[in-house]
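Everything on this sheet refers to the single structure shown next.
Note that this complex is displayed minus one protein chain, with the remaining chains in position.
Chain nomenclature is as follows: A, B and C, assigned in order of appearance, with residue numbering initiated at 1 for each chain independently.
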Amino acid sequence: MKKIRAFIEAAGLPRVIIGGFLVLLFAVAPLAQISVARSVSDTLVRMAMNGVMVLALVPMVQSGCGLNFGLPLGIIAGLLGALLSIELDITGFAGLFFAMGVSLPFAAIFGYGYGLILNKVKGDEMMIATYVGFSSVSLMCIAWQLLPFTSPIMIWGYGGSGLRVTVSVSEHWLHVLSDFLSFQIGNFYFPTGMFLFLAFMCFLVWGFFRTKIGTAMTAVGSNPEFARASGIDVDKMRTISVVLSTMLGAIGIVVYQQSFGFLQLYTGPFYMAFPAVAALLLGGASVNKATLFNVIVGTFLYQGICTMTPSVINSLLQTDMSEMIRLIVSNGMIIYALTRKVQVKR
Amino acid sequence: MKNKSFKDILISNAVPIIFLVLSAAAIPLSGFTTSYLIQEMVTRMGRNCFLVLSLLIPIAAGMGLNFGMVLGAMGGQIAIILVTDWNIVGMQGLLLAAMISTPISLALGWLTGEILNRAKGREMVTSFMLGFFMNGVYQFIVLYGFGMVIPVENHAMLLSRGFGIRNAINLQGVRQVLDKFLMVDIGPIHVPMAAFIVIALFCLFILWFNRTKLGQDMRAVGQDMAVAKSAGIAVDRTRIIAIIISTVLAGYGQIIFLQNIGTMNTYNAHEQAGIFAIASLLIGGATVSRATITNVFVGVMLFHLMFVVSPMAGKTLMGQAQLGEYFRVFVSYGIIALALVLHALRRRMDKERERQSLRGGDAPAPANGH
Amino acid sequence: MKRGIVFLALIALVTFFAGGALADAPFHIGIMTGTLSQSEDDLRGAEKLIEMYGDVANGGMIKHVTYPDNFSSEMETVIAQLVGLADDPLMKAIVSVQGVPGTTEAYRKIRERRPDIILLIGMSQEDPNLTTQAADVVTDPDNVARGYLIVKAAQKLGAKTFVHISFPRHMSIELLSRRRAIMEEACKDLGMTYAFETAPDPTSDVGIPGAQQFILEKFPAWLDKYGKETAFFCTNDAQTEPLLKRVAEMGGFFIESDLPSPLLGYPGALGVDLSSVQGDWPAILKRVEDAVVAKGAAGRMGTWAFSFAYTTGVAMGEMGKKLVEEGKTPEDFKNGNIDIKKEVLEAYGKFSPGAEWNASFYTDASTGVTMKNYPLLYQDTYIFGKGYMKMTDEVVPDKYFTVTGQ
Partner (left out) sequence: MKARRLVVRAAALFLFVALGVFLFVNGKGHDILLDNKTVTMGDQTYEAFASALISLDGKKAVEIQRRERLPEMLVGKNHVIRVEVMNRGGKVIQTREEKFSLGLDRTWLISLPMLISGDARWIQVFKTGEN
């Protein structure tokens, strides 16, 4: 009994509940004639797809900038890189890495400007981030229409200008990362490449937080006054964290798209930040502290729920309630995290 | 007060001024006639002011912009659905809708208040997410509850599968009953006098409320929670009451809004209520910590003026109708971000100045901030 | 308070100087469509109108506005956009292509202020009982007659089985579930086997890619199960694309999509590059036909030669222009001085040379009332590598008009 209580305490009640729910879903999946192997595989694919984007939230949380609801900014940078890579007709791994490489400078520029804004509004970051994200998405709606891309697979077939709502990557770098070293056992497919990449990104972030800048950043997040007193440039650290977060967001969306198969432009990036934030919080992170462990666990649980509820609940209960369940679970998690007591900063 | 420089006035009214300049440039581009614009403004003032006014009390209580007002809007919508189903028409229908929405909004407001008390310092983002969360619950009730648990008599409102309300409801029974109740024509302009009387009553209520003991307490809590607590004010309770009042009033506001619009999008009508109301208030020169009735009227006016003219102006500028549309969305979100940033900047400036004046010397006195 | 007054004065000043611009066209026609990210075909229709009659901004006749992408939560904007069109004193006709929710209310408001404007809706999303009262003419594709005709066309081509692919959300839409029932009935009468297959809803969490993936993966199994002489029909546009791809590659028949257009699905499924034939529908059809034939699917796949959404936009605008030039007003619609069916068919025919159209009036299933200003239309089916199927000459037996989705 004590051990169970200790476990619940260590893992956190919401994680235990959600985890239990997920296990239950897997257990009853055969009743709904759903292959467990395939479901697990779907969950893993989604986890690897979304992992980098969840990871992108970590630097900002660590530096005390809160949850990055402005993730769409990074996503837009990633989309620009991906579009350029298709426009120049670069295929395979070259195309993928070109997309990532090109998106990074965009992300750095966006992130820098965004960081400057956030430094001016300490305390209100999350609210402003949300609106910076929203308004940048609608600004880009105009840009997608006007940017002079010419590749026929990207622009409207009829009008001959302006980008389509969804742009297929299937002829360029669909699944290049997913299928790298991947294997299939029966219904079970494992996207080894994406996991290797996710691990690599995690390693980079882990390594970064062990450098001098990284530790300084954590210090800024946990106690800005103290950090200032010990000679750390607080604003600079915060800006770096925002730039880093935006760059990771850009890479994250490229990984996502190579698995997904399409670039989603226009209003596509609008609400992309919310699932990522929900996943991170589900993993046990709080508004000002997040670890890589939180990222991995949270993404797995969140994506597991997303994959399993529609198929299992729909086929068992014959309803289409899954969408609502997802809304309630993911936003409920965010609220839960926001209402948790945290030690008062400053 | 006297040595408030021109620059100070500019900075403290930056948002309305920017908006005024933008609109001034956009109006000729849009090509609308003066009478159309005035009529449109009058109509929109009548339907939106109440919603925006409902935001004032939580601001006084120091809880920032109450994004949780969408919960009240949901309560109002459920009431409207019921009244339309029962086919209660005219003023009676409208009043009954308001009455039904009251207990629903009370409960939702209490819930919001409880949650926000656990998220002190993060009220805005928490209430924002709460809106998304309750959206799921609302969908669940309306899409499954109606027809399954709550009986629905009017089958034209139900999906053909037997439960769940259709995505658009025609509010024929209560359509514009408040507006038409006392319509005064001034020249070519129709003025929905009854709606404005209701709004005026609401303003009086706010002015009266500020003078009551509860209103005073609320301001004290808004100034400094710790001081208020040591003065014997029940801080948490006061905050909950502020949110409850705001939520209930938002429910009424949504009912007024919907009777003017005449049709309701069952699953989405509330989504924009909060965003647009907040944008209007901020554009009127309000800040997260200080908002007046004047801010409300100026804000609704400017925001909706921009709203009406910007798609057409954007079209004229960029040659494509849809670009004008995207531009409008960009402006409405961008302005909120801008207003929040400017507010934060101003707060910082004030703090800086305070620090200087504490050091003594002949530094300028702090601006009459908040 | 003082500040407020100053603002109001400033606004009044600015509005005062904002008079209407001078225009050259004798009257104006307003059209509202979705944006490109919502629906391409509609917007292209409006662009065609502008190309023909000029933009009001340049002294032309057409004033084009768009409804917001999330029109369902911004009804206020939908209404304002339409009512704003009526502000122009020269405005004589307004067309909404896709009458999204809010259109009816906007039309009511316009009527109150400007009873002289002719109001038209193409493809309505609101309740017919309301739209037909608010607007002068509403058009929609004839999903009742098509329920029979699609099956009939499949039989003509030699199909033995008919597979209807959809999902619960679509089946909760009245006309779609009624069409499904009619198809089932038609199969019975024409001696074909009917089958219903469920696919995931693209608006659910699997998203469009997941729904498309499902069709791609499942198709071979369906073909094994039902045989090569099977016609497939799918209610969702996104799922049409992978379905077309597989039918072209592996066999089976595809008569026409839910909202037929050569632009729908084919360019993506078969990789057709249309950038050099923009706006030229016969040329677009030819390009797509060549691609289908090259894939060896001649005689098995079809569509309507002219996009319904596009044609609706142009035709309704044209009809409005013609009626205004003839001096017609909404009064003439009320008094029955206008042969709506004839006018509509004439306008649609003008922009789809060579394609036959048919129209019949909508009859409400619950009240049995026929709405004389709500024509439902369908175009002759065009099968690639074979030509028109003369489906407009077929007579749809009366019994199908009373089959309901129950």
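We adopt the following convention: contacts are C-beta pairs under 8 Å (C-beta built on N, C-alpha and C of every residue); 3 or more make two chains touch, one makes a residue touch a chain.
Predicted, not measured: the structure shown is a model, and the values here were computed from it.
Chemist: From the touch rule at the top of the page, work out which displayed chains the omitted chain touches.
Modeler: If we consider the entire complex, the absent chain touches B.
Chemist: With the full complex in mind, choose from B:18, B:95 or B:349 the residue touching the hidden chain.
Modeler: Counting the whole complex, the residue in contact with the absent chain is B:95.
Chemist: So which bits of subunit B touch the chain we can't see?
Modeler: Residues 86-93, 95-96, 99-100, 153-155, 173 of subunit B touch the chain absent from view.
Convention: only the chains that are shown with their structure count from here on.
Chemist: Using the touch rule from the top, work out which pair, A-C or A-B, shares more C-beta pairs.
Modeler: A-B
Chemist: Could you tell me the distance, in whole angstrom, between the mean C-alpha positions of subunit A and subunit C?
Modeler: 37
Chemist: State, to the nearest whole Å, the distance from the C-alpha centre of subunit A to the C-alpha centre of subunit B.
Modeler: 32
Chemist: Residues of subunit C touching 2+ other chains?
Modeler: 36, 69-70
Chemist: By the touch rule stated above, which residues of subunit B touch at least two different other chains?
Modeler: 322, 326, 329
Chemist: So in the complex, which bits of subunit C are touching subunit B?
Modeler: 1, 3-4, 7-8, 10-11, 14-21, 35-36, 43, 46, 57, 64-70, 72-77, 79-81, 83-84, 87-89, 101-102, 104-105, 108, 125-127, 130, 172, 174, 177, 405
Chemist: For a test of understanding, state which residues of subunit A touch subunit B in their complex under the given definition.
Modeler: It comes out as residues 69, 117, 120-124, 126-128, 130-132, 134-135, 138-139, 141-142, 145-146, 274, 287, 319, 321, 323-325, 327-328, 331-332, 334-335, 338-341.
Chemist: Using the touch definition up top, name the residues of subunit A that touch subunit C in the complex.
Modeler: Of all residues in subunit A, those touching subunit C are 141, 145, 152, 155-160, 162, 165-166, 168, 260-262, 265-267, 306, 310, 320, 322-323, 326.
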